[in-house]
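Only a single protein chain was left out; the remaining protein chains are all shown in position.
So, chain A:
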Amino acid sequence: MSADNKPASSRAGMKKQLPEKFINYKHVWVFVELERGEVHPVSWELLGEGRKLADKLGVQLAGVVMGPPAATTRAAVEGSYRYGADTVYLMEDPLLTDYRNEPFTKAMTDLVNTYQPEILLLGATTLGRDLAGSVATTLATGLTADCTELAIDDEGSLAATRPTFGGSLLCTIHTLNFRPQMATIRPRVMAMPEGKDGEVSGGLIEVPLNMKEDDVITKILDFIADNTTNKAQLAYADVVVAGGMGLGKPENFKLVKDLAEVLGAEYGGSRPLVQKGWIDSDRQIGQTGKTIRPKLYIAAGISGAIQHRVGVEGADLILAINTDPNAPIMDFAHLAIIGDAMTILPALTEAFRKRLSVNRMAG
């Protein structure tokens, strides 16, 4: 994508001129990601966001559920109503038991071509990104990835905002003259909506997949579950401690882990640390890593590029530890300690340890 300095009005294709065939495309759809019987929470976050878009447009919100004939698939339908869908498009078929690109792409493109939504949102998970690219290309429509903000503009078009140029700036992208307008959003970027209490219901449109196993070339031989004991659970953690290049050397990352341990917190780092191999990629915090929404986020030696900022902005309280009082992180952190992480981190660890120590003799 190239963004030059010409004003918007001088560029070809900047006007909304929707071709005749797309005029009747209506309603907002959210792909409900169901894998091994569980719905990925990003689907509910997107239904919450989709609700706002649908309300602004005065149209319906629909969930798209694809899965095997099973109680868990029906539970995903019910969950969709609970989190705001007016209606659900359901494809139930044994071929949709485990994710493969071919049947899921056929399922989604068939549904879109038949029922014609104006907006289609998917979570930017490994599944969502694998699916979105092939669906958008098959439909020859626009797809904006990893959006941090969605809105409807005055002409009823989806305005999708995301970081650009390695995270130095934000840009707002439209798919003006093609439908559906597709966007992927990372988990935790949007807030989890309040689910409705009690019994829920809505419209249901069941559609057959019309595909045979023999038509599908890729076969699943096995699924090897992760050993979750040491796995990062950053996305849903209440307290997160992270380190950046200001730490100086990989050995100093231990100071981050020590503080995290005292706080019972998750730990992570900025993108350069992952690229240098100091930490695993599943501990990367930032737009292309994990987006976090903790109550407390402590960032040591992190300068605060947009790429990192959009991954942590949802935190209730951000404490930045940095020797530079003018680092970009100071623009969005709430509290700052101007100092060297190498001395501040151990001091914080010790101080928290004392403050939080409990006399276990108490009943």
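In this section, contacts are C-beta pairs under 8 Å (C-beta built on N, C-alpha and C of every residue); 3 or more make two chains touch, one makes a residue touch a chain; residues count from 1.
Operating definition for what follows: contacts and distances are computed from a predicted model.
Matching "NADH-quinone oxidoreductase subunit A", "Cysteine desulfurase", "Carbohydrate ABC transporter permease" or "Protein FixA" against the UniProt entry of the left-out chain gives the name "Protein FixA". The omitted chain makes contact with just one of the residues A:Pro94, A:Gly156, A:Gly203 or A:Gly264: A:Gly264.
The residue touching the chain not shown here, chosen from A:His40, A:Arg82 or A:Arg293, is A:His40. Checked against the full complex, the one of A:Thr72, A:Asn113, A:Asn210 or A:Thr343 touching the unshown chain is A:Thr343. Residue positions on chain A in contact with the hidden chain: 1-3, 5, 8, 11-14, 35-36, 40, 98-101, 105, 125-127, 129-130, 132-134, 136-138, 140-146, 159, 162-178, 217-226, 228, 238-239, 263-264, 272, 274-275, 277, 281, 287-288, 295-296, 306, 309, 316-320, 325, 329-339, 343-344, 346-348, 350-352, 355-358, 360, in rising order.
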